[in-house]
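Complex shown without one protein chain; remaining protein chains in place.
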Amino acid sequence: MTASVTVPSAPVVVRAAPRRFGLVVLAAGAFVLLAAAGYVFPRWLTFLLTMAAGNGLVSLGIVALMRGGVVPFGQGMVFAAGGYTAALVYNKLGFTDALGLALFGGIAAVLVAAPFAPLLSRYRGIFFAMLTLALSMVTYGLLMKLDALGGSDGFNVGRPTLLGQKLPDDRVGYTLYLLTIFVATVAAVAMRIFFDSTRGLVTLAVRENELRVEYLGGSVRQAMAINFVVAAFCAGLGGALVVLSLGHIEPDFSFWTTSGEFVFVAILAGWQSVAAVFIASTVLEIVRSFSSAYFPNTWQLALGLFLLFVIRFLPRGIGSLWTKRRGH
Amino acid sequence: MNAVVTILIDGLTYASWLFIVAVGLTLVFGVLKILNIAHGSFYAIGAYAAASFVAWAATMKWAPGFSIVAMLLAAVAVAAVMAPLTERGLLRFFYGRDEVLLVLVTYAMFLILEDVTKLLWGANPYYVSEPYSLFGNLHVGVQTWVGYDFFLVALALVVGLAVWWGLNRTRQGKITLAVIHSAEVAASMGVNVSRVYMAAFSVGIFLAALGGAFTAPMISVQPGVSVGVIVVSFAVVIIGGLGSIEGAAVGALIVGLARSLAVHVAPVAELFSIYIVMAVVLMFRPEGLFQRTQARKI
Partner (left out) sequence: MSADISEAGPTLLHVDRVNKRFGAVVAAAEIMLIVYPGECVSLIGSNGAGKTTLVNMITGYLKPDDGRISFDGRDITALAPREITRLGVARSFQIPQLYGELTVLDNLLVANACHDQRLSFWQPAQRPEAIDRAERLLERFRLSEHRGRRVAELPGGVRKLLDIAMALTGAPKLLLLDEPTSGVSAEEKFPMMDTIMSALGHEAMTVLFVEHDMDIVERYASRVVAFYAGRVIADGAPDAALADDAVRRYVTGELLAQ
């Protein structure tokens, strides 16, 4: 990949096993905290955080791929796959459980991504980015033209239920918030475990030196294909959850600018801290909301400047601010 | 038979537009190895500038024909202002870094320019449609075409020849070709590579702005114009081969004809016909049709 200047700096941290219990406790604590906070937050804030968590899931998948050295510019494809599946299952099959719909979304996204995984596992750099981009734009084109899927207007999704319970007016927002945060927390823990696993370590190795991985007996293509499928599952979950909170789905979910925002969050977060992904996603949502309210026509400007700042001064993302060097 | 002619001519006119837009993108990649997402933004700024310049020309009571000059001036002005700003002021700090990283830098540029454009020109659409009727209409069989579309074809030919001639027949051009082949070797032979970069990037912006300026009469110039142009020009450049001028021409023709075919024969496929071709090319011949860069595959 890049020829990096060997300035003494912290090595990439690969975490040790005993931390796992602490990880789960930390995650559970964070969830409880967010759940409690959400109870008192104003509705617009819980909605913002719901969006941040749902969109963050997509960026989490992108981080999985970035650890292997590639940046996908077309996660909109699997994001849309998850969203449309949830919406269709709700409308056409009458299945309304939110958690179930989220899982349907994840699985559908995997089914969409899996045929392309072996192919994409052979690409790097610009060509990987462009092929994922092309696939997501093909999806966009299809969605725009297929009237059965609502065409360019998309279609609406009604209110979901959760575990058999109907959700009354005053509880819908908070319940969907809880669900999305819950799914995001579970996904975050799962991904952290995955990143720290032997497969996760091989992925880091692929990023730096593919040749040596093959010479050591590892399979680069298998690693990258699996990462692509895992990323798709996360994006599908996110797509379904976002659709349920928005109540609407449209082809824009697969447009390249949507994919670009997910990449933005992943770059902002860096690939070393899972929590950073959701923090970065929240930053994006905050910038988007506040700019629209107070300084219209500046949120993209802010994002662009942010991105440049991170690329130039925090190349490992905001996660690098707290992922300190740890000796063994 | 008429249908075939229609499809061909439609394809050709669309291809011309595509070529003008894409050739700057491929040139910038060939020289600087940067796939510039903000290329679409410069296109849009060219369109806005043309709208302003043509409106100004109208208030100055210039003859309608001079609006062409106004559009050309707009493109030049955009390049003159934006090139030093973006290349010297921003891009050069990232030279030599990973190619995907540079794409992200240009993505940041795109985001910034989107809002800058809105701040300068507002969010309402501009219409600069007078020049569109400058060349009258052409009747071919049952179909009527607007003369302006053929003017674009002529413009595309001029641009293509000019770029080809500039690269292959001038001293500066040959130096640029050397840098395209290997910046390192060229530098070690005394070439001022950063000046070549600056020049190539300026030409790239100029061509993008030129595309925008001369397309302005055909569209409503409003926020979001850049977004569609970016992906389409990426498709053309990938199909033709990154860094190849001939590739941009052939890519434009292929994409133009594919879209024309889709519009007339299978409207469902109109939007994604371009991206299907792009995906297929990437899958089977990722270097594109006129190989310049090695596709990064294992």
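All chains are identified by letter, namely A and B, in their written order; residue positions are counted from 1 within each chain.
The definition used in the following text is that contacts are C-beta pairs under 8 Å (C-beta built on N, C-alpha and C of every residue); 3 or more make two chains touch, one makes a residue touch a chain.
Every value quoted in this text rests on a predicted model; they were computed, and no experiment measured them.
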Partner chains on view for the chain not depicted: A
Identified contact with the non-displayed chain, of A:Gly141, A:Gly200, A:Gly236 or A:Gly304: A:Gly200
Among A:Val12, A:Leu45 or A:Leu111, residue touching the chain not depicted: A:Val12
Touching residue (missing chain; options A:Asn209, A:Thr257 or A:Asn297): A:Asn209
Touch residues of subunit A, complete complex, unshown partner: 4, 6, 8-12, 14-17, 20, 193-194, 196-202, 204-205, 208-209, 211-219, 327-328
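Methods note: only the chains that are shown with their structure count from here on.
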For the subunit B and subunit A complex, residues of the former touching the latter: 35, 90, 93-94, 97-101, 103-105, 107-116, 118-119, 123, 227, 230-231, 234-235, 238, 242, 267-276, 278-279, 282-283, 286, 295-298
Touch list for subunit A against partner subunit B, complex: 1-2, 70-71, 119, 122-131, 133-135, 137-142, 144-146, 210, 220-221, 256-257, 260, 263-264, 267, 297-301, 303-305, 307-308, 311-312
